[in-house]
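Removed: one protein chain of the complex. Kept in place: all other protein chains.
Our next item is chain A:
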Amino acid sequence: MSGVNRIVGKGRLTPAKTARFSFDGETYTALEGDTVASALIAHGVHLLGRSFKYHRARGILSAGAEEPNALIDVARDKARKQPNVRATVQEVFDGMIVNSQNRWPSLAFDVGAVNNLMSPFFAAGFYYKTFMWPRAAWKSVYEPLIRRAAGLGVAPTEEDPDHYASRYAHCDVLVVGAGVAGLSAALAAAGTGAEVILCDEQAEVGGALRYDAGVTIDGQEGYAWAQKAVARLKAMDNVEVLVRTTAFGYYNHNFVGLAERVTDHIAKPSQDLPRERLWQVRAKRVILANGAIERHMVFPNNDRPGIMLASAARMYLNHYGVAVGTKVGIYTAHDSAYEAAFDLKRSGVSVAAIVDCRQAPGAAVLEEARALGIDVLTGQSVINTAGRLRISSMTVARNGGGSPRKIAVDALLVSAGWTPSVHLFSQSRGKVAFDAESQRFLPGSYAQDCLSVGACNGTDDLQRTIEESLAAGELMAQATGRSSGEKIAISAEQAYDWTGGMIGAAEGAGPKTNAKAFIDFQHDVCAKDIRLAVREGMHSIEHIKRFTTNGMASDQGKLSNMHGLAIAAEMLGKEIPQVGLTTFRAPYTPVTYGTLIGHSRGELFDPTRKTPLHNWEEAHGAVFEDVGNWKRAWFYPRAGESMHQAVARECRTARESAGIFDASTLGKIEVVGPDAAKFLNLIYTNAWDTLKPGKARYGIMTREDGFVYDDGVVGRLAEDRFHVTTTTGGAPRVLHHMEDYLQTEFPDLKVWLTSVTEQWAVIAVQGPKAREIVAPLVEGLDLSNEAFPHMSVAECTVCGVPARLFRVSFTGEIGFEINVPADYGQSVLEAVWANAEPLGACVYGTETMHVLRAEKGYIIVGQDTDGTVTPDDAGVAWAVSKKKKDFVGIRGLQRPDLVKEGRKQLVGLVTKDPKLVLEEGAQVVANPNEPKPMTMLGHVTSSYWSENCGRSIAFALVAGGRARMGETLYVPMADRTIAVEVTDLVFFDKEGGRIHG
């Protein structure tokens, strides 16, 4: 059976189509189309969870996206499990596993409920005040404890096996909300031929028509009209209808994010379907038809299971065919709740009484209530309720202190009126305006090309809503260039015109009371908490919100914000608009990370760059490291070798014989044109017009402020052609920087810049036997020292492939860098290796590259410099031209701070104990016995074990470093202080003879 509270003949679900699911281990039968909430209510289950702070028993408050209470954990299996799902939104599928949250050991008996008894100690601001000191305890003790106690759901521990899709969409008119307003607007817009997207967060269109049985449109029941209207729209080629799709964010320039739940309602979804799909819609015009959200009444103990919004009870009855109770009370300040009583009564459910805090409800509803024999108590209020796990009675008294009397009920329907959903409008940066007469915020001035229609625009009358929406649909379509469509006429009738509404605390929850009258259910914020916040000095609504956490739960205060605002305004003695409204932020309802991430996970999260030599390196046992997006060969361990041993061997071999290194990741920019040299003169600190074709030079690039930006070797291939290399990580930004100056500062220069990083594979051969290895492979070029000395470049043929050969060295040995077209990289490397291996050469990785360059005092920009280092600080002042009248950075280098004495300068450090290797980043001090905080002189930038020097070596940036040669400084570490001596940067082959062979 699908539940004892299912009323035969009511609702729109098919009794024959059932689905079984479990809730906290019990198995229940639902009907297809049920939400978890409707299915459980059908079985008389109202208790769904425990509240966040007091662990009070909570039930189902609403029938929609605004639900603050009924948060559940939904699972298909161990990995497919999602916490904090709203039971009022989640549709049941066969085999679904549902569990309640925030209770232990069980939902009915929850130990945490002791918090409720201790609530006087847990007033608003309790956590802020109590857990302040000691500060260190916050992270390790307080926060983990509080988080465990204040439990929402538990995150799944396994990786999400589902996949998520995302797509961009463009349309003329996006209509958000498919109630009567949205459908009308979409019909009118689509009628002009405009491209329309219509989305709705629910499984079926209709909005309020799903519960409001009193509406007739074009002579039929409202819901039936809505289904016909959407069928018409779906049949049109220019319309896309998306259900189960929430417009969660309204961003700049009419960019709206939609989250479509594709499979969450399907028992056995096809593996091909994404679980959810993110739609990023760029709409020329947007129509907001978001409707309104009913508010609850704020009165003592208004949070028991069985207490719910009146419209929700109508939804469960009219759409799902479920009665929310057997003896139902109504407590309202608005006429709309009367219709819930009428619907229930007509369906055979006993209505205990309608308690209306107003003296004069609408005459029409009052008359109908009498005709149906429903007891209406006007000018009276519910001042308390009873019932441990479900409401059992309400206590009613005349306003202003009449004698209370208990009325037994098993459900209490409440309504304080309706809050227009201006969330998306506000997110679009439109300004809301407070309408004093109806006591609500409505769309005021628009910031983007959108229009609000219907209930979210404050339009109450049904016929006016339709007309306003039809007009908006046509207007917005025409604004995108469409001509007017066929005139559409829709006539509608509603059973009653509604009046009334209140915001703030009702009887029994006023300033002099201490009752728990909840305004924010999910965060357990009561009316008295707002008042306490004001008394404690919070006068801005933003402060009150943060102090009480009102509206800060996952429902973002959809029900509570207006009540909180009204209570604060009353306490402050101000008008509501003067107190202001807190900000509406995206997302409107929670969006899963999966939806936002889409395909960008695992290997697709970030691209991996591999050099053309990668496969060869892998086959030769390379261990790779990540350098930016690149995978670079780090070292090549032989059998049984540790990293340290491998690097020591590679370092030794490169200097004894030769080493082969993959330098393909270096950024490469081809600078071409009659003004190429002139341009490089402006971009680099060096002078380039003196560089002859066939020669190369090490260049330093500074920013306009004088700090080192990048470095690299530049070869001149011809008068008008340079081959520029940059650091591996710097390539994109250096090109951007060059383009910036070329396009905007020096646009008259005739220069063309091309990134060729990916076009060339670069094989570096370094060491005494480098020439012996390379020469046999090169055609048409004499590699002798005389013909092709250090810092030469030539275009030639290597292994029959057109190549650019550099004689350069980053090791201090004879070095060649063979540039060949990327696709030939591996075959050339194989040829190089065939020559190298018999000579006892090795292939080495980035770690050895680092050590070898440090032995020779060569800096790495970005490691030994940090954006506050000048060429002089880094010891490369020789690269700054003294003759040039202009280059980027020329003026910055003269700034007082950059030329003053005592700047940090890059120097070498050797530890007194040669076996000790310093830690990179360690601080350097002069006096290790100085009381803390010590005077820091600088820090270690590079540090290695140098096998070739037989000791450790390091670079450091040290204040006044070059004047400290031979001085003893100290590196204080956690366990000891290390004495070091300041040296110059060159540790190996100080005379520099090896590089010339």
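Worth a mention:
Just so it is clear, contacts are C-beta pairs under 8 Å (C-beta built on N, C-alpha and C of every residue); 3 or more make two chains touch, one makes a residue touch a chain; residues count from 1.
FYI, contacts and distances are computed from a predicted model.
One chain of the complex is hidden; its UniProt record names it "Sarcosine oxidase subunit delta", one of "DMSO reductase anchor subunit (DmsC)", "Peptide ABC transporter permease", "Stage 0 sporulation protein A homolog" or "Sarcosine oxidase subunit delta". Across A:359, A:403, A:483 or A:744, the single residue that touches the chain missing here is A:744. For the chain missing from the display, the contacting residue among A:17, A:234, A:268 or A:431 is A:431, taking the whole complex into account.
Checked against the hidden chain, the listed residues A:886, A:913, A:930 or A:984 yield one contact partner: A:886. Among A:253, A:487 or A:535, only A:253 touches the chain that is left out of the view. In the complete complex, the hidden chain is touched by one of A:495, A:581 or A:986, namely A:581. Interface residues of chain A facing the missing partner chain: 251-253, 255, 280, 282, 426, 429-434, 441, 444-445, 447, 540-542, 577-585, 704-705, 736, 739-740, 743-745, 747, 885-886, 890-892, 894-896.
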